[in-house]
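Data block below; observations after.
Note that this complex is displayed minus one protein chain, with the remaining chains in position.
And now, subunit A:
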Amino acid sequence: MEGPNSMEVGSLEVKKNDKDPWSKTAYLGGRLVSKIPAVYSNDNKFVFLTYDTFIGIFSLITGDCINRIFFPNNLANLLPVAVLLSPENAFELYVIFQSGYVCVHDWSNSELLRTMEISTRVHAASFSGKLLFAVTDTPASDSASSQDRFTLYALSPSTSKEGSSILIPTFVSKFNEFLALDSSLRDNNLATVAVITTDKAIFSLNVPKKKRSQRWIHREHLFNMPQKLTNVSLCGSACAVSDDEGKIHVINDISNEKFNPQILHWHANPLNGLSWALNGEYLLSGGQEGVLVLWQMETSHRQFLPRLGSSILSIATSHDSDSYALHLGDNSLVVIRAVDLAEQIHVSGINSFESKYLTSTGPKNTSKQLQGLVQFSSVSPNGELLLMSSSSFNGHSVSVQEYDLTKDSTIRKFEAARYSYSSVSKNSDDATSLDNGHVGSVAVTSSRNGLYIATIDTWCTNIIDEQQRNVKQTALKFWQFDSVQKTWVLMTRIDNPHGNLEVVTALKMMTSSNRFITVGTDATLRIWALLPGSSAWKCVAIHHFANTHSQASIKQRYGFSKALTCSLDDSIIGFGYGSCMHFINSETLEEISTVDLPHGGQLENAQFLNAEHCVIISQRRLLVWNVISASVQWTLASKFTGLLASSSSGNDFAVIDFNSSYSRLIIFSPDSPKIQSIHIFKTLPVALHYLHGGFVVLDNKSIIHVYAGDLTTKIPSAQLSIDNTSRSLLGDFQKRNVPLLNLENPISGSQGLHYKRLTTDMIHNLFNVPSNSPVNMQAIYNTFSKMAVGEPMESLGTQIATLNTE
């Protein structure tokens, strides 16, 4: 054991280099915002999905992301509340943020056209005809009715004297609770808006008046029941309201004086998705069961689409009712064709992880939260795919997902354990309430040649042992890749690989042979290999490193660590136990050396960098150990998460540390504690890997951050920022009905922006030319000039591109 005198103690000082070799290059993945349903483009060819930090535009033909609109990054915590297509210009996309910012983008080239601002917080917004309805906080100055916390405004577009477009707010109603908003146009082209609170629905109907254009009639319907309402959907003058008991209340004509809700009840769990289709002839509903129900309103006939694989969070219907876009609970969007209810496209992002490991308690408890996961993700040996365990249904983590970073999509997903879909309970967040247990976690790692992977799944039963802990059953599984079927086939399942009631704490592959190593709480390290000539895996070596039977106290059990590593030539295996890192010979299983990390706390991770260096991380200390000279290269104290990755050359490695407010990715070289690069995360990183020549960090928002490497395609070329010069004031609600203009900046550019695009599609429509023929504006102009002097019409549209050859 080495004393601290030989250590080179470094401090965390950021030295700004001129050029950071590990700069951020790509930004992938992302989590869909559950409240905002997908938006279809007017031609039903594209669908807009709202993520935490950007809007993805996906083609409905191929299912690929064709463009991304990133939210402005100079404003903190932008939470989108509504994404709407402008009713006037099919290329304008309104993004409304909770803070009151409204960004208008041209989605065809993701250009920011203009920004506006509503001076209070916005909770929901919806277009109905040309009117934009927005539910905002009631301004504080309105003390008269202070219990009505929310106000609904109708914003009508208008053009100011300077020519800039503004929206004039009109007060509609006030209410003290707010859950959901929807609006529609009635037969006579008048707007209707519905707002629901926990127990009532408030309808506001626009009625024409002689002089001023707007007058509002308010109707209320109180639902006398204990259930909470969840969602509302309007279509014409029909309205559907769902509650958390799974009932749908349909009011056929809200302009009628008397409401007589018709109740449709099939769902047993809370309903989230509700949408009308085919002008109110069909109603679509979906909830926690993951079953889409199509109600035919005339006949009350039901049609079901089960086996969606996850709960339904929201439903959107295309403009021609040809397809339905369902946002599912596993962070994916599936578009279903209305004709045969078959899947059209499936935009499958990174599945959300098990919620109970990653609850919102912040980075403070990170290490503890992640302790349940042995090895949650891994990289395929050719360094291209990310393998990770993912939750499948209501927090059950049973499947393994393969994610391709170059395509930014899930390639494969398969179930790694048997799982009963019937066990959907109402409060499934609480694992202990499940009757028949659940699969706790899946650890995954792949062998060197990529032909095999090993997974560990833990089945938490609700049988309680003498130490008041749930009995866990662990299964180690080995899978082989079927290259023709393109699936993983289970080869061997080993139940309780480390004995009954014992837990596997670490799983790793050996670096240069097709063997796997596990460490368990029975204080053994086991090496697993494929028996020659058969398809069965077997334990080929066991190393006992502590006597657990004599001192099987809980404290000792905490000494077991996730840290497990193997040298590049497979000769040395390193594993952590207590505060010590043990190195053993992989052949003879004899101990070579032991490294103690003083005052470091629990060992978290370890990894061999190159032939001689090994990085060891404990909760409070990082140490680079030279295996050959058995000496400490350097050490560093900070609060570390267990995340560690090294580059393929071994010349750099990355760790993640955290403090109370943020986490940092720090990249070092093994020679000295000089920081190569540092990046700060506001989110909680959950995985760190080296892929595609760069460090890849996955955070709890399902976003993948890539630093350096060859993945450069998806980063926004220049992050947008809200520029004050282009900001117009949407409306000041303190003095409502008096629109304020930002007079100091008469917006010059925004005037012509409304119809600025003459797209090729429009030209093709105008000239009745096949859509794939080239458009040559010059030629069209020439044709027009010729037409003026009597050129025949036939030559139109058959112009050949001119050659600029001399």
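Basically, a residue touches a chain if its C-beta (ideal position, glycine included) is under 8 Å from a C-beta of that chain, and two chains touch if they have at least 3 such contacts; residues count from 1.
By our rule, contacts and distances are computed from a predicted model.
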Candidate names "RuvB-like helicase", "MICOS complex subunit MIC60", "U3 small nucleolar RNA-associated protein 5" or "3' exoribonuclease family, domain 1-domain-containing protein"; UniProt protein name, chain not shown: "U3 small nucleolar RNA-associated protein 5"
Residue among A:451, A:546 or A:678 touching the omitted chain: A:451
Which residue of A:337, A:493 or A:620 touches the chain not shown here: A:493
Residue, one of A:168, A:190, A:278 or A:539, that touches the chain absent here: A:539
Absent-chain interface as seen on subunit A, which is shown: 59, 61-62, 64-68, 108-109, 382, 398-399, 404, 406-407, 411-420, 422, 436, 449-451, 476-477, 483-487, 489-500, 526, 534-539, 541-542, 713-714, 770, 772-774, 776, 800-801, 803-805
